[in-house]
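All protein chains of the complex are present and in place, except for one that has been dropped.
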Amino acid sequence: MLKADKVVPTTCPYCGVGCNLELHVRDDFIFKVTSPFNSVVNHGNLCVKGRFGYDFIYNKDRITVPLIRKQPQKPGQRTQAFDRSEWREVSWEEALEYTADRLVEIYQRDGSKAMAVYCCAKATNEDNYLLQKFFRAVFRTNNVDHCTRLCHAASVVALQMAIGSAAMSNTAAEVKDCDVFILTGSNPTENHPIIALQMKAAVEKHGAKLIVVDPRRIEMVNYASLYLPIRPGSDVPVFSAMAHVILKENLYNLRFIEERTENFEAFASSMEKFTPEFAEQISGVDRQLIIQAARMYATARNGAIFWALGIPESTHGTANALSLINLALLTGHVGRKGTGLNPLRGQNNVQGASDSGAMPWHYPGYQAVDIEENARRWEEAWHIEPGGLNRQRGLTTTEILAAVHPGGVRALYIMGENPMMSEPNLNHTRKKMQELEFLVAQDLFINESGAFADVFLPAASWAEKDGTFTNTDRRVQRVRQVIYPRGQSRPDWQIICDLAKRVESRLNRPNSAYWDYNHPSEVLEEMGRCVPDYAGIRYERIEEMGLQTPVPTLDHPGTPYLYSERFPRGRAKFHALEYVPNAEMPDEDYPLVLSTGRVLEHWHGGTLTRHSWMDDLFPEALMDIHPADAARLGIKDGSPVRVTSRRGAIVLRAKVTTKTNIGVVFIPFHFREAAANLLTTDAVDPQAKIPEYKAAVVRVTPASEEELAADIDSQPRGRY
Amino acid sequence: MGEPISITIDQQTVQAAAGSTILEAARQAGIHIPTICYHDYCTANGLCRICVVDVEGSRTLQPACVVQVQDGMVIHTRTERVIRSRRTILEMLASSVNLSEAPEIQDLFNQYHSDASRFPDAEPRHPAVIDDNPMYIRDYAKCILCWRCVQVCAEDAQFTFAINFSGRGYETQISTFYEIPMPESTCVFCGQCVGVCPTGALKPKRQWLLEMGYTPDEIMSLTRSQRQRRKRREEISQNPA
Partner (left out) sequence: MADLDLSPLLQRLEGYRPLGRTALLPALHDAQNIYGYIPQPAAEAIGRALNVPLADVYGVIEFYSLFYSQPIGKTVIHVCNDPACALAGSETLFKQIRFQQEMVSPNGPPSSLTIEMAPCLGLCEHAPAILVQGQPVARANRQSWQDLVSGKGERPSSVLGGTVSILTANCGLGHTVELSEYLDLGGYQALRKALNTPSRHIIEEIKAAGLVGRGGAAFPTGVKWESAANAPGDIKYVVCNADEAEPGTFKDRVLMEDDPHSILEGIIIAGYAVGAKKGYIYIRGEYLLPYEAMKKAVEDAREAGFLGNNILDSDFTFDIEIRRGAGAYICGEETALFESIEGKRGFPRLKPPFPTTHGLFGKPTVINNVETLANVPVIIRKGAAHYRKLGTPKSPGSKLFCLSGDVVRPGLYEVPFGVPFHHLLYDLAGGVRPGHHFQAALFGGAAGAFATQDHLNVRLTFEDLKEAGLPLGSGVITVFDETRDLRDICLRLARFFAEESCGKCYPCQMGTQRQLEVMERIARGDVRQEDWQRLQDVGWTMTDSSLCGLGQTAASAILSAMKHFPHLFQPA
């Protein structure tokens, strides 16, 4: 029997649930992952990624030496180099000197507007804090963003508008305390597996009733009391029709509305037109179901709403989220245990990266960059002369790429993200990547984006560094170094500090913003000095169990649920809503609606999981299509199909399943051989700038085996 | 948990919450009762019976993990009957399954002076290792049928229901539907089952390979494409045509 040299507790690097792990190590090799059963987050339960998906660390293709491209890259002619032979192995010294030189050259020539950075929702709070500090304090730019733009941006904007804060209001595990909960635009069994377990237990063991509103017949439908199979993009009509019913039948919480909200009248009158009949016409959902759902949610003692990316990833994502917020305010289902507005965050640290200021409009702690007082506070913290920090809102993820042109963004620094898989309309993204003058990739693998880079900085994985992640219910938890960094790879925070110092010295800044940290704990403390929600967090306080923000003082116990007394903006605000169709609606040429998303076994752009044995479990892209559509199009289960949108085409195998509804096909976006984002539209929500990943119109036609990508030799797995 | 009530365990008067089990009450009083199938986070089924105790007034011995305390209950945890049952159950286990990776059960062996070779006629259960997926292996020769894996796959955690039983009685084994390979079942490879397995019958594949003497480098070279190439080579060598 194998004895571990050590067993180290840490936090899972995959999704926003933030499961507690114990890594079992022998000779620097992690051979087993367990989870403590007394964990408040996951009670010893894990999903396949958490328990088995860490082996990317040891993958043979991982880059553990700094690399510089052999062939100098020119704007407009930039190429992708996946093969190691196109790269030169260099020392850290050379890589960092080279990177500093090029960044400084562009900055000194074109100024701060030429500089941009993608932070990373997979990296730690400390890594993200430092990277945004680097670009803000040194390059004086707010062109700082990360993938939150591509997931919950609209939820964040809507929550900010209505409530004044953007996180999940309650703890996920509180689902067992509610008697009715709505789940919409979320497929937790695949994307938040441990929350799905809590939801199943809530239904099966605690008597909660579940209402699923989703264009896909997801597994949770099996546990639902009501299932509303909506057409993609009909969220506002359906949820507003529920509000219509609640208003009409006097099921609203008048006392809550009077005491804690504003703008009710305008909202209520805007709901008049959203009759169940109207919603049925738009959504295809039987009006009786809408009425039943409204009554069930409104009359619950404790009702909660959980949503994920089906709501925000839309050109009317902000309105979608507002329609949910309106419902919660109307019924008073917020501010108590077992209620709430709960956007399930995707990435392990998307909450933390946002908290840490990896956003173009905010400093850490959601402090708007265009408010003078905030800029002054950070100038002081970072030893910058008054007026030194940029007061202008920066560019968002999608805007950064759009601004890549002479006179616009010239240099891009990517830590961990993979826009060449995750941006919509990838053919467009490709052109923009090619036009960059200088690209830095800091990652574990040369992924589709890093392949465009001039320099590759090999980063340590999550098991090779210390830090903190903040999970979906705002719990700040420890990440611990378990093994030595592979090869010459270094923790992100060290790379950033090393580089920032080199850049600072080239720029002859009178004061350093400070980069001489001995340990990431000092970084978090620095952030806490200016971010009240993190002020009370110290590493020693979270060694055993994480703390839920806000944690304003060193003796504060953390905050399981928010808004019990007041909302951050005082009174919560109702919003009047209008129905706006999707940017693209099905027509004769493109009769099907494509929704994209994830599968259980893979993670986003696939940089990690496709370098893991996870890839054996789910080796190739599959398109879910309803049997009726498949029969009509002459498509058999497992047969190749060509999917074409106005922007591109891919070939992959079809999976004929009732998991998707008639008229809707679903493709996961993990597979470069059939990248779903070649098809998606880059039309964005006007307020949140989030693209419409969930509704592009496509045409599906049978294809031949030869057209499938060559390296696919596995059969699609069977699923009962 | 209700009002505290008074019980007697091994001549010691103990206060316990009404509704608590004998095991919980004993633990609180610092009295050790051994367990095998019991797990704090799984539904207790009283299967292994190693936790049986003598309750005055009961004809048979009572499993401490499930029997709730009653006011005035008089419990003896180490009578001759209790010891005989525990020792014999351990001896029967040792003659049925491979306990080499169950250190806690081995400890009990010493405590109860059990003789692992007590049953020379015994036919142990020794099915072959099932290696049908990239995540974990199933070595049911080590399975003590504690049911935890079946429970966590079902209502105790995952609600996936990929495994149940085949056979009956001594021939019982944990099994998928018609013994199909795990990837064809409803299994989602959460590994909850691996997490609760007390005897190493369920084991992460990489740990298993390491124990078989592969180096980490060799293990990580076992990528899908390489495995498939090897399989193809084998097929070709078996069937040259």
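Structure notes:
As written, the chains take the letters A and B, and residue 1 is the first residue of each chain.
Quick note on the criterion: a contact is a pair of C-beta atoms (placed from the backbone, for glycine too) under 8 Å apart; a residue touches a chain by one contact, two chains touch by 3 or more.
The structure displayed is predicted, hence computed values, not measured ones.
Within the full complex, the chain left out of the display contacts the shown chains B. The missing chain, though absent from the display, is touched by one residue of B:23, B:93 or B:137; that residue is B:93.
Contact with the chain not shown here comes from a single listed residue; of B:98, B:151, B:185 or B:207, that residue is B:185.
Check B:8, B:106 or B:172 against the missing chain and you find that the one touching it is B:172.
Mapped onto chain B, the interface with the missing chain covers residues 36, 45-50, 52, 60-61, 63, 66, 81, 84-85, 87-89, 91-93, 95-96, 118-119, 121-123, 145, 154, 161-172, 175-179, 185-186.
Assume only the chains that are shown with their structure count from here on.
Between the Cα centres of chain A and chain B there is a gap of 39 Å. Note for the complex: chain B touches chain A at residues 40-41, 100-101, 103, 133-136, 152, 155, 157-159, 177, 183-186, 188-192, 194-196, 200, 204-207, 210-211, 216, 220-221, 223-225, 228. Touching chain B in their complex are the following residues of chain A: 1-2, 24, 26-27, 29, 31-35, 37, 43-48, 51-52, 55, 58-60, 189, 193, 197, 200, 204-205, 600-601, 613-617, 619, 711, 713-714, 717-720.
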